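Quick notes on the structure that follows.
Selected chains from the complex are presented in situ; the others are not included.
Naming follows writing order (A, B and C), and every chain is counted from residue 1.
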C-alpha cells in the first residue's frame, strides 16, 4: 500500500465534508483535546466513561484544574480501552483501521496492545499531520500511519482488514456508504467496533438537545435504528451491544465543572438524562 | 365519520410528539402567526413566497410595521394558493385532508375554492380548538372540521380522500409512517401535495444552519432524497416538483426586518443561500 | 380479551407445527424438565447460565443427583432472571407476553417481579393445561394465563403489550413472521427480549453439531444474522446484545454429568466450544 499524496479535492467531495474538515482544521487550539492529550501524549477526540474520582474536585485550588484534566483523560482512555476489548484477539501481522482517527490516540493504544499494523484516516489534514508527528515521536511510524483520506472511500484493498473501528465519527457520514466501504475492507469474520452517540427512536424524534449538539459539531446524529439497519444491509452482524449512557454521564458532569468546558456539556447531559440520546457500543462481525 | 373525543394519551404516542404538541400549545401568543392572521382571519403556520412590495418598507413610520405584516400575510396566502393550485380539480362532495392543520388557514382557503369537505388534524389541542372556533365564526363548521388527532394514525376511512396536503408539517414525523397513512387514506388517483423545507443531499450533510432550525422548532428536517424514497415506497408518484427556494427568500428578508421576527430568520437565509436547504413543492398521485 | 377455546386445527397450521406440538405433548415425562421444576414449582423449558458450585459433585452419593438437579434449576432460574432484568421497568397494569411459554416458569417469575398481567402462549395443549394448573395452584390464575395459541398469530390486540419475550422458542418459527406479529402486539416503545441459540455466521454454515441439535428437537436453528435482519425489518431496535455462550457452558457440563442428561449435551458443548453456535440475549425496543 503506497501512501499517495491526496489533495483536498480528492478527499473532500461535498460542501458538507469541506465544512467538517474546516471545523477540525481550525480547531487546533481547542484545549479540551490538547490539554488532555498532553497528560501522556495520547490525544483523544472522543468522550470518556466510568465514574470519576470525586477527590479531584477537592484539594488545593491551584492544581484542581490539572487534576480534573488528568481525570477526564483517564476516562477517555478507559473508553478507548473498551473499544479495544471488543476488537478481539489480533495477531501482529493483522492490519486494522481507525476510521476517523483524529490525533491518533486510539490508534496508538491499539498498536501498543496488539502490535499490529494500524492505519488511521481523517479528512482533517491538520489532524493527519499532527498524528503522524506523534507516530514519529513515539517511534512507531512504521506500524502506525495516518492518511488524509475519506473514510467513505479509503482506497485500501478489499478484504485486507482484520478489524476496524469508528470512535465517535459516524455522525459525520452516511451510514450506508460507510458500511459499504467497511464491509468491503474487512475480511470474512473481521470485527467492527463502533462507539457513537445516537438518538433514541423510542422517544420518537430528534430532541432540541440533540439538534443543539448537531449544530455545535456540524454533525448529523443518527437514530439508533439507522445503525442496525445499515449493518443488516452490509453483512455486519452484532455480537455485543452495550448502552454506555449511564457510564458516560459522570464524564460530562466532571467536564462541565472543568476549565475546558465548551458549553455543549449541558446539551449532552440534558439529552442523556431525558433519554433522547444514547451512548452506544456495537461490536459486529463481517460475514 | 364521528368526531370521537380523543385524549392526549391516545394522540401523543411518544415523548417527542408530546414536546412538539407542548411547543405549539404554549406558543399561543407568538405574534408571527397571530398578527398576520388578524389581517383577514386566515391564520397560517407556514412561510410565504413571491417578491414583496418594497414600498411597504417606506412611508410613515407608525404604519410601517402594519404594512410589513400585511405584506408577509399576503405572501403566506400566496403560498397556500400554490398548494391549492396543485390539488387539481375537486368536486364539492370530495373529502380532503389538511395533515397538520395548525390554526386552519389553508383548510379554509381550500373549502372556499373547491367547496368540498375539509378535515384538518393537529396534535395541538389548542390549535384544534382555535381552528374550530374560526370555522364557527366563518359559518363553515359543517364543511371544515378540525380534529385532535395524530396524522400518522388519523382513524379516517381507507380510500376516502380525493386529496390531501402537508404544508410544512412533515419535518415533525417519520416520512415512511406518514406516507403509509396518507397512501391508505387516498383513493386510487388521489392527489397529495407537500410543501416543505428539506436539506440538500448534494451539499452532503446537515449544515449548521439546518441544525439550528431543527433546534428552534424541535423538528427533524429530512433530506430531499428521503421524500422521494418514501413516496416511491408508498405508491405516491410525483407529477410536479418545484424548487421554491428562490421564491421564498424575499419573504424571509422582509420578515427579518419586521417586528415579528423570531431570530430564526438568519438561519433560514443562510441555509437557503448556501444551498444546504431547499423550499420544495411536490405534487404526487396515489396509484 | 376473552379466552376462546381453540382447536388444534385453528392453532397448528402446518405439518411442521403439528410435529413440534406432538414432540412437546408427548414429552410429558422428560425428567430434565419435570424434576428440576419440582424443586420449587417453577418449571422451565430453557437452559441455564452461570458457574455451578463444584461442591454439588462431591459429598454423599445418595443425594448427589438431587444436588445437581437443584443446581441446574438454580442456573435455569438465573437465566430467566436475566431475561426479566432486560424487560425494563413495568407497572402492574401493563400486559406482557411469554411467547412460547412452556410450563410457565418464566411467566410466573415475571408476575412475581412486576405484578403485571402475563399471557403465555404455546402450541402444546399439554403444556398450556399444565401451566394453567400451576397458575391456579399458585393463586395467580387471574394474573397469569396460558393459551393454546400460535405465537405467529396470537389474536391479541395490536399495541396492547408493554413487553414480551421468547425464551428459546424462536428456533421453531420463521423469524419474519414472528417479528411481524410481535411488532404488531407491542406498543410504541415496548420492549422485546430474546434468548436463543443461534449459529454463528462467522464460521460460515451450519455445523454437524448444530444439525444434530435441530434433529433432536425438530427445530430449525437460525443464523445470528437472521435475527438482526428480521428485527431491522420489523421496527425492533436492539439496545443490548449479550453473548452468553461462555456463561452457559458450565450448565451443560454439569448437565452432562447428571442423571437427567438426554444425550444431546455433547452436541451443545461441541457447538459452543468450536464457535459454531452462540447463546445470545437480545433486548430490543419497538419503535
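In this section, a residue touches a chain if its C-beta (ideal position, glycine included) is under 8 Å from a C-beta of that chain, and two chains touch if they have at least 3 such contacts.
Quantities reported herein were computed from a predicted structural model and do not represent experimental measurements.
The complex is built from one repeated protein sequence; 3 chains are visible, and the structure file as a whole lists 6 copies.
Here, only the chains that are shown with their structure count from here on.
We define each chain's centre as the mean of its Cα atoms; on that basis chain A and chain B are separated by 39 Å. Each chain gets a centre from the mean of its Cα atoms; for chain A and chain C, those two points are 38 Å apart. Spacing of chain B relative to chain C, judged by their CA centroids, is 49 angstrom. Listed for chain A are residues 202, 204, each touching two or more other chains. Considering their complex, residues 188-189, 201-202, 204, 224-225, 228-229, 231-232, 235, 237-243, 278, 285, 287 of chain A touch chain C. Per the touch definition, chain C reaches chain B in the complex via residues 188-189.
The touching residues of chain B, when paired with chain A in their complex, are 13-17, 19-20, 172-174, 202-208, 211-212, 214-215, 218-220, 274-276.
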